[in-house]
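A single protein chain has been omitted; all remaining protein chains appear in their positions.
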Amino acid sequence: MNIDQVLFCVMGFVALASALLVAISNNLVRSLFMFFVTLFALAGLYVFALADFVAVTQVVIYVGGVLVLMLFAFMLSNKEVLNNLQQSNSKFISVGKLPAILVAVLFAIVLVNAILKAEPDALQWVKASAQSNNVIKPTDNTINNIGINLMTRYLLPFEIISVLLMMTLIGAAHLARREEHKL
Amino acid sequence: MITLSNFLLIGAGLFCIGIYIILSKRNAIQVLIGIELIINSAILNLVAFGKYDKVNNAGQAFALFGIVLAAAAVAVALAIILNVYRQYKTIDPTKVEKLKG
Amino acid sequence: MELTLQHKDTLALLAIIAVASPLFAGIVNALFLPKQSKLSAWVSTITILVSFVLSGWIFSQQWNQLSTHIQTIWFTIGYLNIPIGILLNNLSVLMLLLVSAIALPVHIYSMAYMKGDERYTRYFAYLSFFCFAMLGLVIIDNLLLLYAFWELVGFASYLLIGFWFTRERAVQANKKAFIMNRIGDVGLLIGILLVYSQFHSFDIEKLFGGSRGIAPNTILLTITGICFLCGAIAKSAQFPLHTWLPDAMQGPTSVSALIHAATMVAAGIFLLGRVYPLFNTEVLTIIAITGCFTAFMAATIALTQNDLKRILAYSTISQLGFMVMGMGVGAYSSSLFHLATHAFFKCLLFLSAGVIIHQMSHLKHKHHLNIDPQSILYMGGLRKLMPVTFITCCVAALALIGFPLTSGYLSKDGILIQSFDWAHGKGWAYSIIPIGAMLTSLLTTFYIARLIFKVFLGQSRLKHIDASIEPEAHEGDWRLSLPMVLLALCSLFPLFSFNPFEFNNVWLVKGFTTTSLIDTIHHSPFSFHLWVPVIINGVGLLVIYLAYAVYAKQSVHWFKQKGLLFNISFNQWYIDNFYNGVIVKLVLIIGKALYWFDQHILDGFVNTLGKVGIALSKISAWFDRYIIDGLLHLITDIVKQAGNFIRGFQTGKVQNYLFTMLFIILVVYVLKTFI
Amino acid sequence: MNILTLLIFSPILFGLIILMLPAGYRNIFRYLTLFATLLQLGISIWLYLNFKTGAAYAGVANEGQYQFVEKLHWIGLNLGGMGRMQIDYFVGVDGISIILLLMSSVVMVIAALSSWEINKNHKGYFALFLLLDVAITGVFCSLDFFLFYIFYELMLLPLYFLIGIWGGVRREYAAIKFFLYTLFGSVFMLLVMVGLYFSVKDPATGNHTFNMVQMMNPANYDSGSIFGILSHRLLFGIPARTVGFIVLFIAFAIKVPVVPFHTWLPDAHVEAPTPVSIILAGVLLKVGGYGIIRICLGIFPEVALNGAFWIGLLGVVSILYGALNALAQRDLKRLIAFSSVSHMGFVLLGIASNTAEGMSGAMMQMVSHGFLSSMLFYLVGVIYIRVHDRDIYSFRGLGTMLPKYTVFIMIAFFASLGLPGFSAFIAEAFSLIGAFNSKTIPVWMAVCGSVGILLSATYFLWTLQRMFFGDTRLKGGDAWKLALTDLGKREILALVPLALLTLALGIMPSLVFDKINDSVLALIQFIQVK
Partner (left out) sequence: MDSLGYFMPELILSVLFILVFVTDLIFGKTSGRICRSISIGGLLVVIYKVLWQLVLLSNSKGGAAYLFGEMLQLRRTEVFFKLIIDVLAIIILLYVPWDKALRAHFKGLADLYSIIIASVLGLHIMVMAVNLLSIYVSIEMVSIASYLMVAYRSDTPVTTEAGMKYVLFGAVSSAIMLYGISLLYGFSGSLDINDATFIHNLSIANPVSVSLAIVLVMVGIGFKLSFVPMHFWVPDVYQGAATPITAYLSTLPKIAAFGLFINFLTPFISYGTWSAFDFRLFLSVIGIITMIVGNLAAIWQTNIKRLLAYSSIGHTGFALMALATFSQQGVSAILFYLLVYAVANVGALMLTSYFVNKIGAHDLDSYKGVGLRYPLPSVCFVIILISLAGLPISAGFNAKVMVFSSVYQIYDINHNIWLLALMITGAATTVISLFYYIKIPLYLFLKRNEHHAEDQLLTHQYLLISICLISLFVLIAGIFPQFFNIPIN
């Protein structure tokens, strides 16, 4: 059991645990911070999957973007939201939540079953790429390859995304824009 | 040795937790968090498999797009939720139920 | 002598004219003439006169000749040509003549009788229409059209019975009449169709012409025969479908005279005669029984009636019973003969009844009495007031009784004798029929005598109500009395035979014995010809006397006797009392009982049939509303509820949606992969 | 311009004119509609007169023998892979349709005449009326199943509105019930139609075809196609052809209507305005009968032959059931509606008998019922217009008040209870003759049918006695006495032709039989061969 396995386990544990905490805590702020932790843990896991660029993007966009956005939103939706959230059911398991648990557990079973059945490591193409050393080594740097791919193979989505983001910008701005009726 | 199934199982776990959050939380923003968790689990899968796809980098590229799109979606969602808050003075999805039947 | 073909054509043509002319009159009256025009009466009368003359001539030409049969194609269905045509043989020409001969005086009579009615024209329209239908019925040559005219006749009688349609009872009566006839019609229709499905033809000549002898006793034929019998029963008011006839007396008396005494009711007999070869022995026996029973029952009922027309109606039924029985026992010719004779004298009786009722109601209105002008209880002593009526009436009555020198004697005895012949050597059970017939004729004698005495002899019972009344009545004008006289003459023997005692050499009977081949009279060793008439008339006289004793001098006590009784030997009035006390009572009780039976059981039966129909209809209506329609609503409700159920998931809570969605997905997936 | 096409579509022209005109001119609308229907009548009389008879013009299963045919390519849909869907505009008449065509155009004239009473929203009314006219005429003419189906469905919507807008109190319920009920049948008919389309190939072109006449020829069916006669395909364990027949039969049985599919009829009739009830009873029910003869028997003869017993049974049940129900009604219009059920039962009986007599009787019954029911509903309408009441119990002794009216009602009643001399007698008699001679249905059915005649007599006479005889007593009292005026000129004008027609048909049935005879014979042969 070498070090990176240990680290991986820790990361995985942290990710799951924090996610669970997000699920448990009724306090929005706390759950947000737990989510923050989850995201970092996930970034770490990405690194383990040798996708450091993705990890960085994760940190930048999510932590820097999404989370802050959420905080903003939380701030904007003011206090008494918090209150009625507080006194709402505090226990982790309650009748109201049983359906949710049921579905979640069912999914867990189904997914685990499916994953184990699939034997991801024994997949043919995985093996094949392992042989044709199409596998990313920890040593080699993938970033410029990604860059090239984005500009060639994934050019279309890339461009589309730009339009999409622009549209999102317009739309979100429109929605968020506060104006008093002048009718 | 870290196997793919480890990644996938962690992803599955996140997925389920995300589902749970979505269904159980009484706060739209938390529901969004749940959604983000699911997306992240998916991204984790992609990345994990992407490791075996050096040439195309399909997995990682997809992961990047996924992150970006998620962000965009979140932005829109939050904007809408804010509007809801303005109208209903709550962001509890179960209390916003004028439209039904 | 042989008729040339061209001659046949003219005959046929004339026959058609004879039939069509009343129709013409009817149309003219119905469409073109004002409500009350004297003209209408004349139009009808003249047309019927025309057809009378023509049919007389046709009769003279056709009688005892080979039958004339002219037909043409009416229309074609599939490969089958439906012909339309006329068939003139003895039977039809006889009926032709008879009907027109009866109709003519009735028309004349009606002119006076219906005077002042506000639907005078309409009346004559109906009357002519009836004549048309009746005449058509007798000459038509195929069963389909026979049925058609059969129904038309019924329709006409429906119209005429309900002529005074504002009277509730009249309306009830005509509805009843039509529906009961309809029952028979359906039977007849089925019969016709059965015949068609067996022999594939409607043509009477083809079916029954030529010698076929007695039909075989196959089940199907028996059923067919019974169906036809059913039709006849309804039309000529035989048990159990006879109850419409007494009610039908709601119509104008002239109508009763024409339709419900002479012609239409005879159509049943005519039908039996027309399709006689169809019947096999079984059916014939049934016919005989039906006829006999009807005759007896009706006669007994007639004993106790007080309504003048009702008595006559029941007597008609009974006489028709005679004829049917005659048909049954194979006295084909005699029963047709009786049909003819009966037509005359019964018509006459009705006409005179009409006159009497006319007078009575006249009195009633004059003195503002609260009496039923038809009830014989208020009559009496009219002999002096209206002698003509009295005499004609007596003639008719005697004919009905079957008194020698009248036509009735001949025909009735014919039937009786042949019935005895028929029963002879068939075992005792069969001989019930002739004996029953015998009794019936005695009863007939009794009730008709009762009627005569009550109406004409003694003195007016109006005095009992109000002594001050001096009942005066008089014959109507000549248009009333002339027909009666004519008919009275026709009711005597010379018209039919010059030998008043032997029915066998009546030309009419001869005509049928020659033409029709089904007079199955095996002459028995000892002649009924001798003693049947003797008994009849001997006992008949007694009965008449008895009736006289009972009804003509009811108010007589033993110490101050006058009149006839005084002259008769002294102690015979014990016998009187004896008669009076026992026999008469007995008979009367029977009569009453039977009348009750008739009213409550039979009629009640018919009514209950109606009620059952109504109840059925109610049930089916309920079924329709609640079961069938209910089913429909049930389905729609199910659909709606399903919709509601589905709608139930639309709670408006997005997380519920998500839950349901995810859950269903899971279920689908699990089902899909693991099952 | 083909004469039939003209006949079918001429009303549309007038309809458009009416739509163009401003809403005020109610009289112009009336007269335009009347003129349109009269024009149609003229054309169809011309057709009737020029209709050639003889075995060479029998029609039925022989395309060459139809007359006044017009056949145009109409729709060619590209279905991608497997060629085009070719639909023709194909109209023509044979003996069976010509008579109904004439009858329906007469009835439409009467309906137009009776539309004078319509008192609101004339423009819409007459437009819909004419549209309905088009649809009805089209149904009787079209020989292409697709075309037939379109006209068939096209009848529904105008009727829905005519009942729903101008109807009585419970008009909404009645309209919806009618609409859904009839549609239910026809939707599944659509499936069968498509199935037939893909089972049948036109030998000439080799394409699939909607041509009904082609569908009647077993040789045209693809081997192995679902409705192919030789390929004994099963649907749910039942032979496919039987299923197809049943579906089509139900669709038409709803129109006829056959018990137990009749419940829409009383409601629809009662709520509909007079002209619409006239059209409903006079024409629409015949569409059902026509469909059964032309399509069910034509396309699935062997099934019809085997199922004759059941068809006959339904017929008998309808006869008795309808009559009994009629006996129980107190609403005059309802009574007549149920009497229609009873009378249409004879049509079914005649059809089931599979004999020339029965079939001709059925046709005759359709025609005569067309006239009689129109007459009856018209008469009911007359009273209803006067006092807005149809309850039998609220009238008494109308005979003295309305002599003319009474005459007509007596004619109508006695004619429809099968009095000889009127068409119904011939019709019922021959349906029964057919039933008696039939080898396909037992005799007891025929007997029951004859009992139906008796029942019809009872309820009609009962009504007659209850409403018209006796001395006058009215629920509405003197107000009604004033309101109840006797028939006017226009009304008599409308009624006389009907009365004369029934009389004429009763005395000269050849008017009908001559025309239909060849077709009927051909049809019978066609069925027997199978």
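Note that the chains are named A, B, C and D in the order they appear, and that numbering of residues resets to 1 at the start of each chain.
Going forward, a residue touches a chain if its C-beta (ideal position, glycine included) is under 8 Å from a C-beta of that chain, and two chains touch if they have at least 3 such contacts.
As the structure is a prediction and not an experimental result, all values here were calculated from the model.
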Which displayed chains the unshown chain touches: A, B, C, D
Option touching the unshown chain, where D:Y66, D:F90 or D:Y197 are the choices: D:Y197
Of D:F9, D:Y48 or D:F184, the residue in touch with the unshown chain: D:F184
Subunit B residues that touch the omitted chain in the full complex: 4, 8, 11, 15, 18, 22, 28, 31-32, 35, 38-39, 41-43, 45-46, 48-49, 52-53, 56, 58-59, 61-62, 65-66, 69-70, 72-73, 76-77, 79-81, 83-84, 86-88, 93, 96-101
Contact set of subunit C toward the excluded chain (per top definition): 636, 639-640, 642-644, 646-647, 649-650, 652, 654, 657-658, 660-661, 664-665, 668-669, 672-673
Residues from subunit D at the interface with the omitted partner, ascending: 75-82, 85, 121, 124, 146, 149-150, 153-154, 156-157, 160-161, 164-165, 171-172, 175-176, 179-180, 183-184, 187-188, 190-191, 194-195, 197-198, 225-226, 235
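The rule is short, and it goes like this: only the chains that are shown with their structure count from here on.
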CA centroid of subunit A to CA centroid of subunit C, Å: 105
Averaged-CA centre spacing for the pair subunit D and subunit B, given as whole angstrom: 65
Residue list for subunit B, restricted to those that touch at least two other chains: 19, 22-24
Sites on subunit D at which at least two other chains make contact: none
Subunit C contact footprint on subunit D (complex, rising order): 177, 181, 259-260, 262-263, 321, 324-329, 355-357, 360, 397, 399-400, 414, 419-421, 425, 429-430, 432-433, 436-437, 446-447, 450-451, 453-455, 457-459, 461-462, 464-465, 468-471, 508-510, 513-514, 517, 520-521, 524
For the subunit A and subunit C complex, residues of the former touching the latter: 99-100, 102-103, 106-107, 110
Touching residues on subunit C, where the partner in the complex is subunit B: 647, 650-655, 658-659, 662
